[in-house]
Structures are given as C-alpha cells and as structure tokens.
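First the structure, which I've put down as structure tokens, then a few questions once you've had a look.
Moving on, here comes chain A:
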Amino acid sequence: MTQNYSPLLSLENVTMKFGGLTAVNDVCLKVFPHDLVAVIGPNGAGKTTLFNTITGIYTPTTGRVKFSDHDLKNTKSSDITALGIARTFQNIRLFKNLTVLDNIKLAKHTRIHYGFWSGIMRTKRFKAEEKKIEAECIELLKLFGLETKKDFYAKNLAYGQQRKLEMARALATEPKLLLLDEPAAGMNPTETKELTELIHLIRDKFNIAIILIEHDMKLVMEIAEKIFVLDYGNLIAEGSAKEIQSNKRVIEAYLGAEVNL
Partner candidate 1 sequence: MKLKGLPHKFLACLMTLIISNSLYSAETLKVGVVSPITGATATFGQENVNGIKLAYEKIKKAGGKKFDLIIEDDKSDAIESTTATRKLINIDKISAMIGEPTSSLALASAPIVQEAKIPFITPTATNAKVTQVGDYISRACFTDDFQGVVMAKFAVNTLKKKKGLVLIENTSDYSKGLAKSFTDEFLKMGGKMASTEELTYAAKDTDFQSLMRKVKRANPDFIFVPGYYVEVGLIIKQARALGINVPFLGGDGWDSPKLFEIAGPAVKGSYISNHFAPDDKDPVVQNFVKDYKKVYGVNPGGFAALGYDALGIMNAAIQKAKSTKPADINAVLVATKDYPGVTGKITFDANRNPKKAAVVLEAKENGFVFHSKVNP
Partner candidate 2 sequence: MGYYHGILLLVGIFITLTLSLNLINGFCGQFSLGHAGFWGAGAYASAVYSVFYALPLPAPVNMLIAIAVGFIAAAICGLIIGIPCLRLRGDYLAIATLGFGEIVRISIMNTEMVGGPRGFINIPHLANIWWVFAVAFVIALFMFNLKRSAFGRAIISIREDEIAAENMGVNLFNSKLFSFTIGAGIAGIAGALFAHTQQFLHPSNFNFMWSVIILVMVILGGQGSVTGSIIGAVILTIVPEALRYAGGTVAEWRMTIFPVLLIILMMAKPEGLFGAHEISFRKRSEG
C-alpha cells in the first residue's frame, strides 16, 4: 500500500532504555490518516512501552516521534492529547468514582473554551457550552450502548462495558489518532465480534487512524490493514496479515507461545 500524502505519525529510530534494559530498539514506523494498524508481539516485546513513548509518558532515549508536523519531544502528555492522540490503557484506567457521563465530559477538557470565572459564576456561556458538551457526550455513549448507564459510577460497570467506556472516553478527546491497548482482553467471542465492528465503525465515522495492540490474533488478522511485529524491542516485521502469517522471523518469535497463526 503506498500513499503519496504525508504520514500522521512517524517514529524515527526510536529507542527507549530503562537502565540496562532496552525496551524499544531503533524502531521506525509510519501511520497514515485513516489507517487501521496493529502492533503485535510476545509478552514483554515493548508494545505498551511504544504507546507510552508516543503519548509522552516516556521520553525516548534517542530518536524522534513526529505527529503531523509536530516533534513530540518535550511535549507534555496533556499537550499531546490536545494535538490529537488519544489512548486506552491495558489495565483500564477509568475515573472509578465518577459517573460514566463525567468520565466522558472530562475527556472534553481540551475542547472547552469558557474561562475559569465563567465556570464559577455559572455564566450563560458556561451553561451553553456545558449543555453542548453534554449532548455530544450522550451521543457518544449511545454509540457504545452506554447511554442508559450514564449516571452509574464507572467502577460499577461490567468489565466489557468498562473497556467500551474507556474507548468512548478516548474518542471524546476528539483525536486524529487513537491508540487501543488490548481492547479485547477479557472479552468473550460475542463481545469481541461486536468490538470488531465497533472499531471499523469508529474509524469511518470519526475518520481517524487507529493503532491497536492485541493478543487476539483472530481479531488482528480480521481488521488490521497493516501489522507491525515487535520482539524484544525490535521491529522484526511489517506488512499485511498474509505477509505476516508467512514471515519466518515472526513464526520463530512466537514459537512456543500459545498463539496459533
């Protein structure tokens, strides 16, 4: 697949070291607008670390992360969100003691323009903007089938719903690129199937690029247009599902693992 327009995200020789341990080694990859790609690899291959370097939780030891025209070096995690990268977490990080609706509203943080005193004095502008945001949030919840749960505390949702809520929350930040860290973990086959459709739907409805980390190979092979394979921090292969399935190095890396390609 060749594109003649510029990449949305590009990693240039990114290396991430923790003391003596190299978690990500000299990785280069490009993601274009509207892409739906997957990052796979055995446990400990550095997938989540890769996400963490993209979202600014870690600063790469060497190399560059570029998003559109911005070099993300020295950009705070919160500013990266404002630029348009959103993510979910492997070990679900919802605001457990807030309601479902508040979780989503929070994600609108960077899209709110009323001032501090506007909020304190409850001005017209504040009320109008809050009303608009609330409507948007409920719209989003409907998409995920969570609108009836909007006043529940996040901690009281079922596991699958929590995963969905996290995705909804990430989308509420109005990203151009969405990173999903094992969205299907802990889901049953029916839920996984639903998820597959949902991911496609999201991509098309919001016109965004999506990178996902996933262990469920069936899901990956089904939806990913392009797959990157990490092993011990190295990018050992990239290509379509077919190419990856027949790649020798990938099979070696996975040998002994529980996954059947």
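We take it that a contact is a pair of C-beta atoms (placed from the backbone, for glycine too) under 8 Å apart; a residue touches a chain by one contact, two chains touch by 3 or more; residues count from 1.
The candidates were selected such that all candidates are chains of the complex that A comes from, given by their letters.
This one's a predicted model, so the numbers in the text were calculated from it and none came from an experiment.
Asker: Please find, within this complex, the candidate from 1 or 2 that touches chain A.
Answerer: For chain A, the touching partner among the candidates is 2.
Asker: If we count contacts the way the header does, which residues on chain A are in touch with candidate 2 in the complex?
Answerer: My answer: residues 55, 57, 76-79, 81-82, 86-87, 89, 93-98, 102, 105-110, 112, 114, 116, 118-122, 126, 130, 149, 151-153, 156-157, 169, 173.
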